[in-house]
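The complex appears here minus one protein chain, its other protein chains still in place.
This part shows subunit A:
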Amino acid sequence: MAARLRGRPAHAPGPTYLSYTPNGKKLITVGVNGALRVFQHGSDNEPAIIDVLTDGHTAVASTNDFIVVGAEDGSVTKYSLLTNSMEEILVRCSLPVRDVSLSKDGEWVAVASDELEVKVVNTRDMTRIMHLRDQSRPVKHVSFDVSGSTLAVSCTDGIVYMYSLSSEQPQLIKRVDGLIKTLETDVEASAKVAWHPDGRAFAAPTATRARSDWQRQKAFSGGHRADISAAAWSPNGALLATAGVDKSLCIWETRSQRLLKSYDDVQNAILAIDWHPTDNVCSYTNNNGELFIREDFVPGEHAKHLRIALQPAPMNNDPLSEISGNARKQVGNGDKPNGVRRSAEDQYLDDLLGPDAMSEDEMDFIEDDDGAGYAEETNHVGKRTAVANGGRPAKRHAPFATWNPQVHEAFQPGSTPWRGDRRYLCLNMTGFVWTVNQDTHHTVTVEFHDRQEHRDFHFTDPYKYDKASLNEKGTLFSCRPSSQTQQRAVLYYRPHETWTTRTDWRTQLPAGEEVTSMSLSESCIVATTSKGYVRIYSLFGLPLKVYRQKSMPAVTCASWRDYVITVGNGSVGGDGTTRMLYTIDNIRRDELCQSEDVVALGEDTELRSVFFSDKGDPCIYDTEGVLLILLHWRTPGQAKWVPLLDTKTMDRLASGRKDETYWPVAVANNKFHCIILKGSDVYPHFPRPLLVDFDFKIPVSSFPAGAADDEDRDAAQQKNLEEQYVRASLQHSLASDLVDNTNATSAQKAEVPVMEREVDKALLQLLAAECREGEERGMKALEIAALMRDRTGKMLEAAGKIAARFQRDILGEKITQLAERRLVGLVDEEDM
């Protein structure tokens, strides 16, 4: 590779796309300006230029003789490569064209535009045109498979539509739902389906990166941290090149789905990648009008991969989804989230019917040239392909043998991945820490919400800190070890206030150890490391404790005063993923509050964040949008997770018009503080969005708030009171737990009776509602009265008054009896 990679300015700055001709002689780029460029392969001469009438080109596809170019004005034009001139306008759309794809024989071109339908036009006779109309939203990408008989249409509704074009009338053969992300047509991130050259598999960037394997592979090798913007298989299918919007570029080995190389010298987001059909050259264009032709793209030791013959797609049940990075492995016959896979029913049928029973001619194009017998594997539509050579049926069950568990990723609460050249290292109620990638170094900025108390600061960071933790007292940073500079992982603590000249300190971790997550509290610093250790330091850098975490690898940690919660991967559950276990430790008293207890998460739900509330109770937020708080956690074995708020049931979403999720920041002042994420965003970005707070609402029942008539409103009011009662009881037990177990302040002690009164108030209102309903509801009313916590009798007296007011005399009598028995101590809580 050349010493310094230099881009060739091909077009005016802006989105640029490219395509190699199938014979590899020419490379065509299109961009925002009104010219196409035709580069000769292997020549450094100036490219030929085709001046065109359109500008803002959005897609290009080529054969050896001609190219097809789509533009934002909606035209799709065919240009001859023999004369370098325009031949004809194939089709005109009313809205911008987003993608074009040519079938391998160059006969048909599929056109995706912002219109709802996809047009498939014959390149020789533009009057022959097919319309694909099954999508409900505009289409972002189209992609022909190798045979040209199947077209994958990536729609902005997040579904991949598979059309069979083998007949005169195009047929929708499969909707692959939940594979790709819902993306707008004009974003850089891609949802394009990349067909494997052997035609049986395809790769697609996926929606839920949290569950995807890009993420997982990153754990080993640092793959993509943001959405994928382009992907291309090598001509023989042995390698896959992918680029992310975070300016990463990776090469993966198909067979093992291993990351071979990750390039970090990419300066702009790559929009299109294409491999040269024969040489070890890969070219890509970015959103800045530049073309990069990378010779010796695959590093020498792996170049052999390029010389081998056509490789089978990694179809051993799941490697396919592993490459497409979308599914976690399944052991049972459960509901498979990956639409690419066959349903359990299919598998059952196949087992019954034998290998040939379900075959379809449609997929006969596979050349089973190496006799590897891979053809009996399922293809992308979940159907069995024809078996030419008898195959090896036993291979079908291979997944059960090669199964390995899915481990939860480590993450740092409050941080976001790179987007563009910046990311948040920490975002909380004290302030926020963000860093900017300047290639050779980073610049870190710390800003505070309270500008009077602390002064914002900014520094140049040669260590490239990748984690930070911020609180009122100081800021903690950590960086990764680097093999090139022999730099070890470093923890760096910088207090905000000092009365000596310099109290910030750095400490190095032992060689080969990496910080996976860390946390800063008012009294200590906690770091979990890749070796499975939990390292605890004082605020002045004195190591206090080192111990090995029981459940490894560590996922995350959080701390509050002397309490430290560490979360790790425990044993493997029935769904093939590990159960997350947490441990809460009081490091000063050296007591375990909870040991290896389960982080209660539902099926297919991931942990989004762990933090302590302002009162010091551990909280978690999951990917389903539920906020849970840990109750009774100071007593070993008593802890339970109680939902505080299900953001999906909030009133603001009831209209269905809003498409938003929430990024948790804190639980403080009895409110949930978060950042609203619009659309499909998973993390907040720059500029810094506003913090929003929501009241807790325990999901007791779902009742629409905007009820129309009075009866509905009454019922809603009733449900509201019930929720209020449950919430007040929860807050009461949290407050009394705190007072019972710690040296509580007088304010905290005063809160318990206040909460008790809140509970009783809700009960009184419920009682009034029951009394209003009628005499026959008396039993329930008495039950409510018996739940009163107040021991002075005042509340029961009030209850009696309510009963009297509604003239429920029997109820009133019973309440008076209850009050009298309580007063003399006859009825205790246990008796009720």
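By our rule, a residue touches a chain if its C-beta (ideal position, glycine included) is under 8 Å from a C-beta of that chain, and two chains touch if they have at least 3 such contacts; residues count from 1.
In the analysis below, contacts and distances are computed from a predicted model.
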Protein that the absent chain corresponds to, by UniProt name, given "SCO2 protein", "DNA replication complex GINS protein PSF2", "ATP synthase subunit b', chloroplastic" or "Probable Ufm1-specific protease": "DNA replication complex GINS protein PSF2"
Residue among A:136, A:538 or A:669 touching the omitted chain: A:669
Absent-chain contact - pick from A:88, A:264, A:296 or A:450: A:450
Candidate in contact with the missing chain, chosen from A:791, A:805 or A:821: A:805
Selected residue (touches chain absent from view) among A:18, A:32 or A:429: A:429
Sole contact to the chain not displayed, among A:55, A:73, A:117 or A:693: A:693
Sites on subunit A contacted by the missing partner chain, in the whole complex: 429, 448-453, 668-669, 690-693, 713, 717, 760-761, 764-765, 768, 772, 798, 801-802, 805
